[in-house]
Structures are given as structure tokens and as C-alpha cells.
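Of the protein chains in this complex, all but one are displayed in their positions.
Our next item is chain A:
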């Protein structure tokens, strides 16, 4: 028993020594490993991995900066800071994307100003308001439509569309329509009017969205209207009722304008007998004659207008071929003569037949 005890004691002591040694050795090994990447700093850096940004608040020793070579000092400082930043980056969760190890970045913490202000929600258009009110949903339409005539799938609108009514060579005249009316022209005009109305409504929607005041009907689109224009617009609005303004009350200080209406001048009842006689004889002569009378001003204006139209169409045709030719001025005035009102409707040139469509 005496012999054994010391042996036991020694053995346990040795075991404890080696255990501590092992631990110490492990610690030293770890320290060795991390030696390469540890950097000691007074203050910890502030990191923003989302932006790959690091900020070092530590004081820089200006003496050291001036003593040793500048570039080396800066490079070593940069190396230390970059090492710390890289350590931080390696702590982020990684994943493997197409045989490449990629670190997932968190959201950036430094707030940077925006480029443009945030988009504002747009106010709904007139149609959108109505649709919301009625509960109308937008229906997604198919891109292609089956065209029976050509027996193929064609697009819903645009070039070579399914039901293209501009390509029709025959239009049936409806029962209640004038047989002399040009149906093709009518269709074109209706289309132009639809386009114009669509554009007008689009602009009104924009004006409403941007809260721009637009003058109402009857006024020029300029922001400043003259007194006369406004007065005229007021008068027009007043008589735009079913009873032509007869039952419209006046505003407190408004006076009903007198002397409105077309000015007519009448000859006195008992005046110049000879001129009255001449007038009556002329009237009878016109009624008797077989040939209708020619209103020269009107005829000339009409002719000028037609020639202008022709030259314009011809120009449009030659556009692609010969390029711009500069403005081809018509016969001087063009429409400047206007629809001259000659002596009151005594005779008219017979209505010219509608030209080729």
C-alpha cells in the first residue's frame, strides 16, 4: 500500500500537467492562426457591409505620418483597416451560386440621399373614377384575334389588323341616310373627330392631375383673357339653355344687354321710288332667267381652295421620292379670301360633284 500511493499521486499529477499543457498549446495554436488577421486598434471601426464601407475613428499620429515615408504609413494604415473590413465581410452568411462562393450582403446602413423625389401617386382619370364607381374591372384582352376574311390570326389593332374598316371597298348606305352623301368621307371624318376628342380628354386629364386651371368653353386657351372676350363668353353661356336664356336670372349688378341680335337695315317705306322700281324689276329678271347667276367672289375662292388641296396632295405624294421641297405656296392668298359673302345669296354656282375619294 505504501508503494502504491506515491505512484498514484505521481500519475494524477502528470495527467493534470499534460491536460493543462494540451489546453495551453491549443490556445497558442489558435493565436498563431489568427495572428495573420488580427489588428489591434484603440477604437473599433464602424462597418457598413451593405455598402462595403468601413470608418476608422482612431486618431492618426501626425508625427508618425511625417517621420516615416508617407506612402508606407498610409499603405500600412489602409492594410490594417482593409483587414478588419475583410474580417467583417467573411463573417457574413455565404452560399454557393454556380460554383462561386458568394456572401449575402445586408441592407446598407448609411443613409444616402435620393436622386429624385419619391414618385407621387397619380390621381385617377375621369374614366378610372367612373369605373371605380360602377365597379367595372379591366378585362385582359388577347393579343390576336381570328380574322374570318383572311382566315388567320391577326393583331387586335395596328398594322394589318383583324377588322380593318379602312380597307373596305364597299359600304352599304343605311336606310335613313342621304343617298348623295359620301359614306367613306363620313367614316374618315368620324374617325378624325374621335381622335380629336380622345386627345382633348387626355389633355384635360393631365390638367386635372396637375391642377392646372383650364378656361372653359368659348374662351381662348391663354391664361389672360380680355374683358371683351370674357363678356362675350358670359353672354354666350347665358343663352346656351333650352329657352335661349329667356328665364335666366341676372346677377345682382348685371344688366340685360339690349340691341343683341343681327343688325338689319331696312329702306324707308316711302323713299326713292325709282330705286325701288329698279330693285323689283331686277328681282323679276333673276326669277325669270334660265341660267343661274354667278357669284364671282365665291367661285374664285372655291377654285383657289381646290387648287390648294390638289397641290398639297401632290406634295405629299412626292415627299418620299424627292425629299423636302420647301413650302409650295399656293396661288398667293390661298384661303385668305375666306368664304366671301357676296351679295346675299342671289345665285350660286351649281354644286360641284364630290371629287374622287
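Going forward, a contact is a pair of C-beta atoms (placed from the backbone, for glycine too) under 8 Å apart; a residue touches a chain by one contact, two chains touch by 3 or more; residues count from 1.
Heads up, the rule we're going with is that contacts and distances are computed from a predicted model.
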For this session: Quick one: find the hidden chain's UniProt protein name among "Histidine-containing phosphotransfer protein", "Ribosome production factor 2 homolog", "Cytosolic iron-sulfur assembly component 2B" or "AP complex subunit sigma".
Result: "Ribosome production factor 2 homolog"
Exercise. For the full complex, which residue in A:51, A:185, A:226 or A:280 touches the chain that was left out?
Worked result: A:51
Problem set entry | Omitted-chain contact residue, chosen from A:116, A:138 or A:246 | A:116
Exercise. Which of A:60, A:177 or A:296 touches the chain that is not shown?
Worked result: A:60
For this session: Spell out, residue by residue, where the missing chain touches chain A.
Result: 32-37, 50-60, 62, 65, 71, 74-75, 77-79, 81-83, 85-87, 89-90, 94-95, 97, 100-105, 108, 110-119, 122, 125, 203, 205-206, 209-210
